[in-house]
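Note that one protein chain of the assembly has been removed; the remaining protein chains are unaltered in position.
Then we have chain A:
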Amino acid sequence: MSTDLRGELDALARTQTFSPDPSAWDRGRRARRRSRIARGAAALAVVAAVAGAAALAVRPGPVAPAGDVVNDGDGAIPSVIEPTNGDFEDDWAIGRASVALGGNHLVLVGAEDGRYHRFAVPGIAVALSPDGYRVAWWSGGDATPDGDRILIADLRTGDILRWAHNRGSGARVTTLTWRTDSTQLLWNGRSEGTAAAGLIDVTGPSESPDIEGRYGSRGIPSSSTEEVALPSDGEVTAAPFLRVPADRGGTTGERVDRALPTDLYPDGATVTPVGWVDEDHVVAIIDPPPSDVVERPRLAVFTAPDVAESEWTWREFLPRLPPEATSFAVDLIPDLDGDPGQELTHDFGEASASEEGPNRVPYVLGGLVALLAGVAFLRMMQKQA
């Protein structure tokens, strides 16, 4: 079907001619200049906001912070993910990240401060390692400046590994999946019309080709590799898993299901695993069909099917996920203590606003510097006028 349809679409498309508009470049550059002026005006508004924040900082602060950072000192997954526009960054050494967002560009959320970092690379098959220290993506193919490569950025050093996958011959990558130890990256895709896969060890680096077909599954194995959490094929009423006995070397397995709670998802949901918190708990994006009450997918942690059904638990802990948020540093989720009220994410906004004491000094200094910058900008605008 698709071959015939593609042929007909191609023939249709070829009826379109193209006449380049020589003014496109000049129009684009004019728009750029206009937007710069608008940004200057916006900067003034920011200066006013910073000055306001500085004024707030010198006032007595609230008594207690809004919440402790879970995994004290290591960072946390934010309680709200709302990507915003901003400038692109060049330096990948941003430290540990908690969330990676794909789409038009790659966006990373800092694990310790919740800041958004935007990078001008294609957000294709983006995968953040479970420990949050590496992020991988596919270049997009031969026509891109990097060529057909899988790129892996080390967020501690800022180094980028440009790996010529499929033993150098490349392949169209559909998914990238980190193993739980954050050192092995599985790619799945297609090469010359057939399915292809390989396991990259980033510490070598080296690549194991998919000779035995053992990497064909796009699931995420647990640390013991005895269970594999699989993505569902559309909406399902039970999350699919593969149970792999240790003596089979990971090549075959028995399909087992883990029922979804029907009270939460009466019409089922699409299940996309993103990692394992521990040997018994999986984190997955749960995407129920749209309805009056369901707007966006959410993140949930739940027990794997090998746990006795009487001990099964299910907890949604990050609702309203934007569709671009597809990869999470699951090691940042704290060890589960069985308390249904346990904080699994952190509200960076409230926590940072409630800091007090000596930490006010940077706010005040920042506010003064921003004010001076604003005055300088105003004088420059007056001179230009």
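We adopt the following convention: a residue touches a chain if its C-beta (ideal position, glycine included) is under 8 Å from a C-beta of that chain, and two chains touch if they have at least 3 such contacts; residues count from 1.
In this text, contacts and distances are computed from a predicted model.
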{"item": "Protein name, per the UniProt record, of whichever chain is missing from view (\"Spermidine/putrescine transport system permease protein\", \"Cytochrome c oxidase subunit 1\", \"Rod shape-determining protein MreD\" or \"SigE family RNA polymerase sigma factor\")", "value": "\"SigE family RNA polymerase sigma factor\""}
{"item": "Touch criterion as defined above, residue of A:75, A:110, A:123 or A:275 at the omitted chain", "value": "A:123"}
{"item": "Residue among A:31, A:80, A:259 or A:375 touching the omitted chain", "value": "A:31"}
{"item": "Of A:74, A:154, A:235 or A:306, the one touching the omitted chain in the full complex", "value": "A:235"}
{"item": "Residue numbers in chain A that touch the chain omitted from display", "value": "1-2, 4-6, 8-21, 24-29, 31-32, 35, 88, 102-104, 120-126, 140, 143-145, 172, 174-175, 190, 234-235, 270, 272, 287, 297, 323-324"}
